[in-house]
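What follows is a single structure, written as structure tokens, with notes after it.
Coming up: chain A.
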Amino acid sequence: MSTGILLQAAQTLLAILLAPLLMGWVNQCRAWLQGRSAPSIVQPYRALRKLFHKDAVLAHDASPLFRFAPYMVFASMALAAGIVPTLANDLPFSPAADVIALVGIFALARVFLALAAMDIGTAFGTLGARREMLVSFLAEPALLMVFFTASLISQSTALPVIVATLAHKAFAIHPSLAFAAVAFWMISLAENARIPVDNPTTHLELTMIHEAMVLEYSARHLALIEWATAVKLFTYSALGIALFVPWGIAAQGDVAALPLALAAMVAKLAAGGAALSLLEAVSAKVRLFRVPEFLGTAFLLAVLGMLIHFLLEA
Partner candidate 1 sequence: MELFWLLGIPLAGGVFLALWGCRRNAPEINALFSFLTLAVASLLTARIVESGPMVVGDGWFFIDSFNVFLVALTALVAFTTALFSRPYMRIEQEHGRLNAARLRLYHASYQIFIGAMLLALTTNNMGILWVAMEAATLATVLLVSLYRTPASLEAAWKYFILCGVGIALALFGTILLYFAAEKVLGPGGTALLWTHLNGVKAQLEPTVLSLAFVFLLVGYGTKVGLAPLHSWLPDAHAEGPTPVSAVLSGLLLNVALYAVMRSKVLVDGALGTDMAGSLMMGFGLLSVVLAAFLIKRQTDVKRMFAYSSIEHMGLITFAFGMGGAVANFAGLLHMTMHSLTKSAIFFAVGHATQKAGTQLMDDIRGLIRTNPTLGWGLMLGTIAILGVPPFGVFASEFLIITTAMHEHPWATPFLLLALGVAFAAIFGKVQPMVFGETGLPRLPHQPAQTPVFLHLGLVLMLGLFIPPYLAAWYRQAAHLLGG
Partner candidate 2 sequence: MMALAFHLQVVNLLAALLLLISFAMLSQRRVVGLVTLFAWQGAALAVSTAIVAGTTGQYHLYYSAALTFGLKVIAMPWYFYRLVRKLDVNRVVEPLINIPTTMLIGILLVIFAFNLALPISEMSGTVTRSTLGIAIACVLLAFLMMITRTKAIPQVIGFLSMENGLFFAATSATYGMPLVVELGVALDVLVGVFVLGIFIFQIRETFDSLDLKHMEKLKEK
Partner candidate 3 sequence: MSSPATLDAHVLDLAWGGVLYWLALGASALFLQARPGLLVRLIFPLGALGALFVAGIGVAGLLLPASSMVLPIGLPDLPFHLRLDALSAFFLVLLGAAAFGVTVHAAGYFRSMAGGPLALLAMWYHLFLAGMAMVLLADDAYAFMVAWEVMALSSYFLVTTDHKIAEIRRAGFLYLLIAHVGAVSLLLAFGVLQGGHGDYTFDTMRAAGVAPFWASAAFLLALFGFGAKAGLVPLHVWLPEAHPAAPSPLSALMSGVMLKTAIYGLLRVTFDLLPMQLGWWGTLALALGLVTALYGVIFAAVQSDMKRLLAWSSIENIGVILAAFGLTLIFRTEGKGELAALTLTALLYHALNHAFFKGLLFVGTGSVLHATGERRMGHLGGLIRSMPWTAWLTLIGALAIAGLPPLNGFVSEWLLLQAFLLTPGLAQPYLNMVIPVAAATVALAAALAAYVMVKFYGVVFLGQPRDPALRQAHEAGWPERLGMLWLGAGCVLLGLFPTQVIQWLEPVVRMLTGQRLPGIGNWLLLTPVSAGRASYAPLVFLAGMAVVVGLTVLWVRRVYHGRVRRSAPWDCGYPEQDARMQDSAEGFGQPIRQIFAVFMRVERETPDPFDRQPRYRGDSRDKVWLLVYQPIADATAWLSRQAGRLQHGRIQWYLVYSFATLIFLLVFAR
């Protein structure tokens, strides 16, 4: 048990600490692909450190909600990172929340961020909040459907069990998972504010979604949010891995397997990040009005995945 708790803490911390690295790696890859000279891979860490050192600047009538939101968001993402098995499976905290709860956590963070964005009452803040919620109300059910497909296969909504069944059971081909995978990829693009839904590096407010919400934030609050964003990306990647390429994740209490698991994870993340940046490099951001269509497609694919499971595999 104690080892379990240790592992839990270790994994969570690891996720939190490694997250900016992944972000940096993605940016680096993309810079290469775009033929720019790439920033250092640890650039995100530097940014965070700088932000933490600055004085926080708050609007005059920023309510407590505004100051509390970043911590809330960060905490939610940390929890999420703690639930998703990255290195080891079936850690003590995972029973506390299954996949549905995981979706709930993401929603919690999103709602708080959106509310905080509306708190100051600036034009761009509210605009960002609205767009964020617009994206999410399609992405969230889609994500849920992806999870459902997986949990229908594994007869459970608990991530450890899902991973266990998918990773450690005899290998079986699940066509439904293929649909789910595509849907998941599209969703995570949207949720992590990547091209083609949103452009994390844009400076054009009118096109912003995620960035528009955090315009009023500065210093440590901004740092926390940025970090949370990084953790979110990391968690989603970990989720993708856990659902679709789970091999290598250490089973319960199997400490010996950890180094291997770590290596596997790093490799997978690196590959995933590269793929992400490649996709971002070759695709263009779609107009905001097209976003619902994009996500609707994802939603449809996810539901199709479920249907196919009922048709072929049930």
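If you want to know what made the cut, all candidates are chains of the complex that A comes from, given by their letters.
In this text, contacts are C-beta pairs under 8 Å (C-beta built on N, C-alpha and C of every residue); 3 or more make two chains touch, one makes a residue touch a chain; residues count from 1.
Quick caveat, the model's predicted, so the values are computed rather than measured.
Trainee: Between 1, 2 or 3, which touches chain A here in the complex?
Mentor: 3
Trainee: Can you list the chain A residues touching candidate 3 in their complex?
Mentor: So the residues of chain A in touch with candidate 3 come to 52-53, 55-61, 63, 65, 71-72, 74-76, 78-79, 82, 93, 95-98, 100-101, 104-105, 107-108, 110-111, 114-115, 118-127, 129-130, 133-134, 136-138, 140-141, 144-145, 148, 151-152, 155-158, 161, 205, 215-216, 220, 224, 289, 292, 299, 302-303, 306-307, 310, 314.
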